[in-house]
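Quick one: structure below, then a few questions.
One protein chain is absent from this view; the other protein chains keep their places.
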Amino acid sequence: MEIGLHHFLVVSLLVFLCGIFTVLTRRNAIGVLMGVELILNSANINYIAFSRYGGGGYDGQIFAMFVIMLAAAEAAIGLAIVLGIYRQFESIDVENIDTLRG
Amino acid sequence: MIYAALFYAIAGFTVISALGVALSTNVVYSAMALMGTLIGASGIYVFLAADFVAVVQLLVYVGGILVLTLFAIMLTHQIAEVQVSNRSVGRLPAFALVVLVGVAMGVAMFRAPWHVEPLGEATPTTYGIGDSFLNQYLLPFELASIVLLTALVGAIVLSRKELRG
Partner (left out) sequence: MSDPIEVGYLRWIILAPLIGATINGLFGTRIQKAAGKNAIAVIAVVPVLISFVLALVAFGQLLGLEPERRFLLDTLSQWIHIGHLNVDFAFWVDPLSAVMILVITGIGGLIHLYSVGYMHEEPSFWRYFAYLNLFMAAMLTLVLGDSLLVLFVGWEGVGLCSYALIGFWYKDLANATAGSKAFIVNRIGDFGFVVGMFALFWALDQTGQGTLVVREIAQRVHLLDGQTLWGIALPTFVTLMLFIGATGKSAQIPLYVWLPDAMAGPTPVSALIHAATMVTAGVYMIGRLSFLFTMAPVTLGVIATIGILTAFFAATIGVAQNDIKKVLAYSTVSQLGFMFVAMGVGAYSAGIFHLFTHAFFKACLFLGSGSVIHALHHEQDMRHMGGLRKYMPITFGTFFVSTLAIAGMPPFAGFFSKDEILWKAFTSPHGAGWIWALGTLTAGITAFYMFRQVFMVFFGDYRGAHAGHDTHHADAHGAHGGAHAVQQPHESPGLMTGPLIILALGAVLVGFLNVPGGLGGSHLFETWLAPVLEAGHEVAPAHEPHGAVAKLEHAAEETLQHAEHDPLEYLLMAVSVLVAMGGILLAWLMYVKKAIDPARFSEAWAGVPYRLVFEKYYVDEIYQAVFIRGTLGLSKALSAFDRVVIDGIVNGAATLTRLIAVADGAFDRIVVDGAVNLVGSVTMWIGARARQLQTGHIYSYLYAIVIGVVVIMFARLL
């Protein structure tokens, strides 16, 4: 069939679902962050797809650019935090980092 | 014809890599799979005539973020010992939830009346994006640069060692 908008949306959806799965199941903190990257990427695919198929204009692509920028910033901070956690707890197992509990 | 086949190849590559990220036992393997996903995504961008974004993706994401992630993985050692992606959290509820979300989004996706217009020419976008950044989206652009600055400073602060004992 003709490659249409839906195809790209399906791809993005699948990546999104994988990202959610990763976030929910990974024990490694960095693994969780990787899942977050997946989610962001799926969103990016969506943006660009809509930008292309929704008429002219670069809005979608610019949004994607912003997302990439912010993802970078967020990854930096996140990994810095993970390093801090590692320094504190000698482990980055999410299961064990639970001192902020009620 | 080739267009479609090519698309399916790249799309399949991306999705499988994503699965790899989700299901892999070793965190380094997950990182590699992530790289694959990112490259695949970049390929999809090309398909969508977003040339500039695809390159930026490669540069920033793969070259920057992924490398950073690998650094973090290396720094938090005991790679071999850490039982990455230990499924003690429970795959099944996560899977159920994922299915649920998938169903919902799928239904929404296929039912929604997307406003689709015929495709235009695939023209280079660099000029257009640059122009937008400095005219229409100037403010967000500047704010984004501030955010990056803040992230930079924050990362430095956060990763500083406790010198004072």
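The letters A and B name the chains in turn, as written, and every chain counts its residues from 1.
Methods note: a contact is a pair of C-beta atoms (placed from the backbone, for glycine too) under 8 Å apart; a residue touches a chain by one contact, two chains touch by 3 or more.
Worth saying up front: this structure is predicted, and the values here are computed from it rather than measured.
Although one chain is not drawn, its touching partners on subunit A can still be listed: residues 20, 23-25, 29, 32, 94-95, 97-102.
The chain not shown here touches subunit B at positions 89, 93, 97, 100-101, 104-105, 107-108.
Everything below uses one rule, namely that only the chains that are shown with their structure count from here on.
Put simply, subunit B touches subunit A in their complex at residues 3-4, 7, 11, 14-15, 18-19, 21-22, 27, 30-31, 34, 37-38, 41, 44-45, 47-50, 52-53, 56-57, 60-61, 64-65, 68-69, 71-73, 75-76, 78, 82-91, 93-95, 97-98, 101-102, 105-106, 109-110, 114-117, 119-120, 125, 128-129, 132-133, 137, 140, 144, 147-148, 150-152, 154-155, 158-159, 161. Of all the residues in subunit A, the ones that touch subunit B in their complex are 1-11, 13-22, 24-28, 30-31, 33-35, 37-38, 41, 44-45, 48-56, 58-59, 61-62, 64-66, 68-77, 79-84, 86-87, 91-93, 95.
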